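Provided herewith is a single structure, encoded as structure tokens, for subsequent inquiry.
The complex appears here without one of its protein chains, the remainder shown in place.
Chains here go by letter, A, B and C, matching the order in which they are written, and residues are numbered from 1 within each.
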């Protein structure tokens, strides 16, 4: 299926050469002000043709809102979004070879294997245009996240080829606390990132060196890979669902579904695997006055009382957000479509040489920045709606009758099985710790009785 | 929700200190021979207490099949699996500290934030025991995958701390084709991997050095991270669903949902981002005689005619398997629970020192090996059932009437919009290429008519 | 798949002759007091062997809670529930015939056709025991519904064979307002219903006549059908999701999934199709002081200001609850397994006579009462969690900037398409009506500007 999310669901459609691409976004909260400008802002950042470093393909990507919004306010019903495919020019792709040769490392061959039929665009839905629906949906999600929670999501280019923004991330965090990297995560804005156009690496020297690398490969009719780092600030605690839908699992799922992505790591990531627990563990400290949840006075989230000294976890522990900045990195391979000649084999098993004319990006990472942000927004939105639902559901329950509780616990156990020295312990959020122990038979009841007397 | 998969669905339950852990597995094909031994084989590999390098906790992990199998044959109905929690000994965890201090980098704190209530085990479902259900379900999946398609899934430890099996994976593939790494991917078996117990690195020197690293940290009451590499052989082409459910996205989702995982990369991964497309692209070559699909004579999958010379893509292009071995790497952080004292803060915001008694692994990667294999099997099973359904659905359709086709195409376009010089091209799997062009109005019909005459 | 619900999900497993039947219940709100007694109460009402009118099969149906509850309080994690199959006695079913002849109108034949394999119990999961998981899950749902919202769900037998509690329901509602039927819906309790055991028709004369019918068919070794009516009181407004997941659609889905059900109708149902709109329509009236939402002071639902004079809609309009009692009726066919001889054909296509020994109910409706209630509770729970999530999500948004709104609306339209005299009207809950009209081009902006000045 072509949909993502359980509570905030995005279903996309469209190949790069059909009439339009778009999506249906379900479960947008009603009563939110939203207009097409909110969406265009991110779509424009995704557009190719923004500089000589990118593909010169001129797509206007004008969004048309079909439903779910009236008079600039969301109705709570599905929002259908559509962007026409205007500048298709399939002849570029067709000329000479591309219909005879599956492009190496592209989706031409696998789509034909999967469906037994090939669309004129070759790679079917495996197209950069497919991401338009994601970015449009992400723009809706991030408007809610910011308005309701002050959540900020910023991505930037952290490497191109072997040029890296920082030599080794984990060292910046573990060995040099309060490092430049940590500072960047806390302060970087989209404006800053875009000011380093076209590379989108928010660092003068880094941006310049990476731009150089891209130019070099563009001039060679070749391509080069890179990576994007993304940070999510002000996310409340409690996001992410066990066991499979851990927050990092959903982020990873989302990022690895972006075309050309080949790797994902959260927090200290692969580098962190080389450190011992005694250094890598993030010790707890009191969170202090300013915490994310305090930003919205009507917030259903209470302000967390603890935070961590370091943040090697990347804001996620046990699959659940802990209130610290969530950050992760996505690796993108070099684009498969290159102008340089390639020795390969045709659909009909004839060896030959492929030379693609057409238009293509020498490096996807600058354009991937808003796509990474959008997918992160969709994941966060899904997780936050799930957690808001839980907190809301819980808030309607009467307080727990503690004396009844102890009694129930024993009844439960004696009814169900012979008690085998089983410790019972319940800690309530913001409350006291309660521990009871039952040793089986009458004894259990006795101890439990005592526990109840002691005011548990 | 606690379930994974759309076509083969696993729903798990259980905390480490409740009565049992287990799962319900839905959509297991009917008529497959399956007994508890098939499942125990993998469960035993997951069990702790297999060597001094692992946690000495003695869990018997005896699976009890509740339903869906009769007389050793699957009925096609849900299979419920259950493993009792026998050796809980929560007092180990309780002693003095663990109920007052959330363990740094563990799930104790985030679970309390999420649910507002803490289970006696602290981290709720974020427990190694939660993976029992996954391994059991994975064992069912891999039996089907092997019986129906000859698919083999083998994982092994590829690094512990800074000790790596190979210095840099991508060099082994790109710069040294037919390398030791490539050979390992093609030949490694579970028996080989287990013969290097307890480290499970299928290399004499590597295993010895990694074992040394683990011992060192165990003796220091500390822990260390590492990584697991997994290869899937004989997977047919066409697995993975656009746009979000790409095969690598689902694998990444699955792997990042395993406790303690912090990173995922497929094929050349992060290293591959440093190479140009002209080197990184996997050129096509004829596949030769022996291809995966040929292993089962009644296979619904046809034998792919092409394969790739190199395999930097990791067996997946555009999110869809291409028939080459699928391989990926998962990074695991050092276990959070360590015996060494840690300065941290209590649930009640009091600073203090945490020293956990109890039992714990100094390194999770050897035990993670069967978990990685199981999650890979579940993802493959889900993807293969989806693709088998598609091929089966397609096979029931009548062949396409080509002459009718050309006519329809024009009608379609002239009905729907003014024709804007639109290229139409359809390639059928195993068939010839067809291209038609319509220029609008009568002209389109004319050209199309000619195209039809030309026998397309 | 064997699961039901999106926000409160129940996945069941188990055939009648495997080791156990049970379910996993996901998304139970954390912090709710729950013990096995809460569940046994309904399970006991479902049990056969409660009287001579029912099947004498003695199933103890003792629930074993595997996870998700500790010390009598829900943890918010999946609750696995299990009931062992103790008294299977398959030899009853086996004797002579049942393995040779598919029982007419039973599932023996279709299960074999579907799976290509037949479980020893014949009908696979199409067994009354499969409903144990539903009733257990429903008991959890209804505890929440009552504790959080005071919602009451009561079902009762409304017909057996041609004996009906009321001659024609719709006449009781439309032609005789304040009728006996309306009174019953408002007041009936489970205690009352059970006081008319074993028939569960809360009416002295009806219960007696229906009991007579059941006895007659039991003595003839035959069976008879009947119907169950169910009422849900105190449900808040706003439950049910367009377009497919309308509340009545989900109720119908749930009821028609109960074994032996053949029909569903809500409100005036089929009888209502015979009336004109002018009589059938439920006019609105002010709701007065006591409304459902007022029962819980911390309710996220506000008290509805309107209600309806009549309730032919059955509490649901446009698929969404309107605050009035929700009531519906479910028709159950006569049980297929009868002692009387039947001329039929064997699996091997041999004609013959089937005479089933074994144990069987002459009429399912008395035992269906708690099953109908449980499925209704699951549907309501799913719908209420969805709506609570929406209200909670909305409550975190800032108020709408009305002046900005008018401006946005025009921008939206003039950007997107040539304006075609389009009326814009937004009504906010509890607020005033706002109407703006734009006539296209400059004019639109002008009028809109005026509208904005007028304080919209």
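As a convention for this text, a residue touches a chain if its C-beta (ideal position, glycine included) is under 8 Å from a C-beta of that chain, and two chains touch if they have at least 3 such contacts.
Source: prediction; values computed, not measured.
Of the listed positions B:205, B:279, B:353 or B:400, the one in contact with the omitted chain in the full complex is B:400. The chain that is not drawn here is touched, among residues A:3, A:100, A:215 or A:346, by A:3. Annotation: of A:78, A:226 or A:267, A:78 touches the absent chain (contact as defined above). In the full complex, chain B contacts the hidden chain through residues 6-7, 27, 29-33, 35-37, 64-65, 69-73, 76-77, 144, 147-149, 242, 296, 298-300, 385-386, 388-398, 400-401, 404-406, 408-409, 411-412, 415-417, 424-426, 428, 434, 436.
Contacts to the hidden chain, counted on chain A, fall at residues 1-3, 9, 11-15, 17-22, 24, 26-27, 30-31, 64-70, 73, 75-80, 82, 114-117, 119-120, 124-125.
Just so it is clear, only the chains that are shown with their structure count from here on.
Chain centres here are means of the Cα atoms, and by that rule the chain farthest away from chain B is C. Distance between chain centres (mean CA atoms), chain A to chain B: 19 Å. Centre-to-centre separation between chain B and chain C, using Cα means, comes to 38 Å. The residues of chain C that reach two or more other chains are 27, 30-31, 64-65, 69-70, 73, 76-77, listed in rising order.
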